[in-house]
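With one protein chain withheld, the remaining protein chains of the complex are depicted in position.
A, B and C label the chains in the order they appear, each numbered from 1.
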Amino acid sequence: MRLRLGMIGGGQGTFIGAVHRIAARIDWEYELVCGAFSSDAKSSQASGLLLGLPANRVYNSYTELIEQEKQLPEHERVQVISIVTPNHLHFAPAKMALENGFHVILDKPMTFSLAEAKVLDRVVRTTGKLFCLTHTYTDYPMIKEARQLINAGKLGTIRKVYVDYPQGWLSTFLEGDGNKQASWRTDPGKSGIAGAMGDIGTHAFNLAEYVTGLEVTQICADINIVVQDRKLDDDGAALLKFNNGASGVLTASQIAAGEENNLKIRVYGETGGLEWQQNDANSLRIMYIDKPVEVWRAGAGYTSLFALQNTRTPPGHPEGYLEAFANLYRNFALTIKAGLEGKAALPEALDYPGIKEGVRGMAFIENVIASGKSDKKWTEFSI
Amino acid sequence: MRLRLGMIGGGQGTFIGAVHRIAARIDWEYELVCGAFSSDAKSSQASGLLLGLPANRVYNSYTELIEQEKQLPEHERVQVISIVTPNHLHFAPAKMALENGFHVILDKPMTFSLAEAKVLDRVVRTTGKLFCLTHTYTDYPMIKEARQLINAGKLGTIRKVYVDYPQGWLSTFLEGDGNKQASWRTDPGKSGIAGAMGDIGTHAFNLAEYVTGLEVTQICADINIVVQDRKLDDDGAALLKFNNGASGVLTASQIAAGEENNLKIRVYGETGGLEWQQNDANSLRIMYIDKPVEVWRAGAGYTSLFALQNTRTPPGHPEGYLEAFANLYRNFALTIKAGLEGKAALPEALDYPGIKEGVRGMAFIENVIASGKSDKKWTEFSI
Amino acid sequence: MRLRLGMIGGGQGTFIGAVHRIAARIDWEYELVCGAFSSDAKSSQASGLLLGLPANRVYNSYTELIEQEKQLPEHERVQVISIVTPNHLHFAPAKMALENGFHVILDKPMTFSLAEAKVLDRVVRTTGKLFCLTHTYTDYPMIKEARQLINAGKLGTIRKVYVDYPQGWLSTFLEGDGNKQASWRTDPGKSGIAGAMGDIGTHAFNLAEYVTGLEVTQICADINIVVQDRKLDDDGAALLKFNNGASGVLTASQIAAGEENNLKIRVYGETGGLEWQQNDANSLRIMYIDKPVEVWRAGAGYTSLFALQNTRTPPGHPEGYLEAFANLYRNFALTIKAGLEGKAALPEALDYPGIKEGVRGMAFIENVIASGKSDKKWTEFSI
Partner (left out) sequence: MRLRLGMIGGGQGTFIGAVHRIAARIDWEYELVCGAFSSDAKSSQASGLLLGLPANRVYNSYTELIEQEKQLPEHERVQVISIVTPNHLHFAPAKMALENGFHVILDKPMTFSLAEAKVLDRVVRTTGKLFCLTHTYTDYPMIKEARQLINAGKLGTIRKVYVDYPQGWLSTFLEGDGNKQASWRTDPGKSGIAGAMGDIGTHAFNLAEYVTGLEVTQICADINIVVQDRKLDDDGAALLKFNNGASGVLTASQIAAGEENNLKIRVYGETGGLEWQQNDANSLRIMYIDKPVEVWRAGAGYTSLFALQNTRTPPGHPEGYLEAFANLYRNFALTIKAGLEGKAALPEALDYPGIKEGVRGMAFIENVIASGKSDKKWTEFSI
């Protein structure tokens, strides 16, 4: 049985729309049944046609989609709605979808503001519908392994966390050349109060909290607009304090000229450390004080169920970004299906980012930007 | 429009069957419409059910599949048949499928013997149906880039080729423990005259010829059965001569204990060299006599159309084995569709391994095994 | 002609004393002629004996060494004095040596306090003697290349600097076990006000300023004592501002469990970036916005004189830490010799760390520790 999936946004020519669809197809837990792919009706229809949808399931707006689908018989009606619009168009469709009985998959950062995030949090709790936020990077198998190892005490109490997210693609004033990706990401009206911090800083923040199982309690940030005339931050760094007393450093830059997308994390505890980077995503380095470094590999028999269930191939057959995205889609599907069957979902399936991560991510944005403007060293992480 | 795909073999519990289906779904150029997933009728039905196929399109044998599908109206009938059985069950269904008007995707090595391969070659030419052989590794974008660069003379005349395929999973007598993958691969009745040389040596051979655009003309091989009681080679190495006078070395081993699947190639010409390995599949190292090494990256704007068309994401979003497999499926689909539309397929689409590679692969098996048994140093590569 | 070298400190069993002597010997620009190797007279004599020095050139204290050597005829008398004592014993012997006409090589951090550093600065200027500070890492050939490339505008205006110095050897309370290296480094009476920040933070700071040619103007630091009962910081991170408006992040930790000594730097400008790490010291990665990454290599013909003159072997014959240390010794010797011959030293020879770097290093210690204690975000870098 495949879940019936609908999309809001993500029409022709959008990068992330195609990624969502591939992710949904890889494990074939979903069937795309409807969509409102663009706020432009013609464009939405054209996208739907290309995707092979019947015309009557391609809608001109998200409101139309939700209202019409709700009228359909239960066995035809869409079950999960994936929302892949720019940040300012996250909240309203997500809220409406949840309130009308649909499960929701939403792109990060979760909303335009923390205030919206808190409302959505309540909506999720009230409606009881399931909610998944696409913090893709935490769905790499070796990231899941890292979390399991730390949780099991492999490194002792965590003392230090470094997370770095360098990109270089905004090194020039790309938004001046009409680049679509750059334009909305640097537009306060569409992105919110943060640029790089919202786009990639939230990923780094989420990765740090996910892997360590800790929560950030204080932030001291240096937030920069490096490229002239840009309206939102394109670079930043933050000193962090965690709830167990550990400290950390988070960096996120989109003006690290020549860098692609090599998100990295290093965590150190009393007895050892670990290191992961997306460029070598299938490896996890474990360091010890007095033993050789170990390189743990995705798909290997010695890894945990959390890693193995998120790998499709034996060691040495590299899986990458699209498979990480697919893991997220699959785990969400398995959780939904367990619910439909009245069963408890497996811990491995439940291990996908959700509303809590979304609220914390929005709080990160507000706190990190506030800290960037503050003369005080430490800003309490408040929600 | 999606092509209608059928499968022979590849039922529940087989590794490669699932891989084929993921590959077919990633770019959504195919829809699975029928299958004969196992020689055991019950098992075939169970697999079909799981895959969501209607019972009347799940068959008990490949002959039934081909005969029944042929009766269906053209717009319903399967168009492409994927054959994912062990080697001894490649030839008959492939031949029958082609002769009954279906395009064929076939696992490597192509057939059980070179004699069968030659017959299949004639069948392909006679029927005019399209044929694709799953030499996955040549469908990595940076391998395509390597071929383009060499073809454009970037390295000058090629002088030396090294290709290595180390695996360690057959370091113990796994077939004695009932391991399914190991059992048929080490069984001369199912694999043919070669073990490791057929299973992975053919990939290494194909990669060397594909990247360089050269053909092997002479082989001097050392073929070993290392693990006691094994019936087929699990290790080998071969000195090579190419048709332009270049020389090479090919190694393939399944007893390289601790190795996963890190296929590697290095090629040197008059003015430079290149290096690629599957463990870092999105990078291609280009070396020069008097300039810094360059690391070319999948998805980068400076790469050729052949690479770009086989990448789905921007640089820094790693794609891997499943995407390489999907490239093969997509390119084959684009070629079929061009034919259906009466157009010439694009060069990038046509760049998939086919019958010629299949025949040469089977010739490699026969020549390398013959050389292994010969006291003479050089064995002419004969077909 | 070899320069006559004397040593203060660095007797038997000290790590860094042996390193200095190897460094001095590698290029044979020095001959060890005398020493006061320990404050313990017997131990000094024993060390001198082992090193093959005549008994009358082995002294019981640095004052004795300086006074006695001064009496010797000019052609016998020591010319350069290397001081390899713990921090609290840097200033007095350095000052006395300079004031008595000797050139000085001094371990970092330069002095016990910034106040001492300023005095030493005046002494150097007044006496006109030459002074070298052992910031070894800036004497790696590819670090010199990095500086040259940035200075020549290869990356455009510098925007972002990351420098990381992770060590793990102080992850436990080693000073409690009588470990000599750990004991003085964690003792405020011997190290000064900083632990990790003085020991390795100064290296990271120096590397950042050297490579970029920029100066730090503001610091925002998080300074930690992680291991219980330790008296000085063993971990820290700092946000940085540079005099051209660039920003940066510096991290230095001695509780990064499992890490050895992998100092790393990444610098990004308008048009590209570069990356170096000590673990792969003979490579320098240069990144561009729209071209492949280049890997520049020590010893290669395309590198600058500054790199080539600090390499002894062709590319592919790795040189390491001891050779970097030797570069420093050699460049200092070449500068001294040019002076003795009344010539101007070559720019490549003059390129060694000296009194200015020493003063800035001590200022870094005082500023970073002050910032660590401050509630204000930014501390002006003052000297």
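Here is the rule we use: a residue touches a chain if its C-beta (ideal position, glycine included) is under 8 Å from a C-beta of that chain, and two chains touch if they have at least 3 such contacts.
Predicted model only: the values in this text are computed from it and were never measured.
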Determine which of the presented chains are touched by the chain that is not presented, and list them. A, B, C
Which of these, C:Pro54, C:Gly320 or C:Pro347, touches the one chain of the complex that we don't see? C:Gly320
Per the definition of touch given earlier, which of B:Ala36, B:Ala256 or B:Ile336 contacts the omitted chain? B:Ala256
Chain A positions in touch with the non-displayed chain are 286, 290-297, 300-302
It is residues of chain B that touch the chain not shown, namely 155-156, 159-160, 162, 164, 166, 168, 171-172, 220, 222, 224, 226, 235, 237, 239, 247, 249, 251, 253, 255-259, 266, 268-273, 286-289, 293, 374-378
For chain C, which residues lie in contact with the unshown chain of the complex? 1-2, 15, 18-19, 21-22, 25-28, 52, 167, 169, 259-262, 278-281, 297, 312-323
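Here is the rule we go by: only the chains that are shown with their structure count from here on.
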What chain lies closest to the overall centre, CA atoms only? A
Greatest centre-to-centre gap (Cα means) from chain C is with chain B
Chain-centre distance (mean CA atoms) for chain A and chain B, in whole Å, is 35
Centroid distance [mean C-alpha coordinates] between chain C and chain B, Å: 55
Approximate Å spacing (C-alpha centroids) for the pair chain A, chain C: 43
Could you tell me which residues belong to chain C and also touch two or more other chains? 286, 293
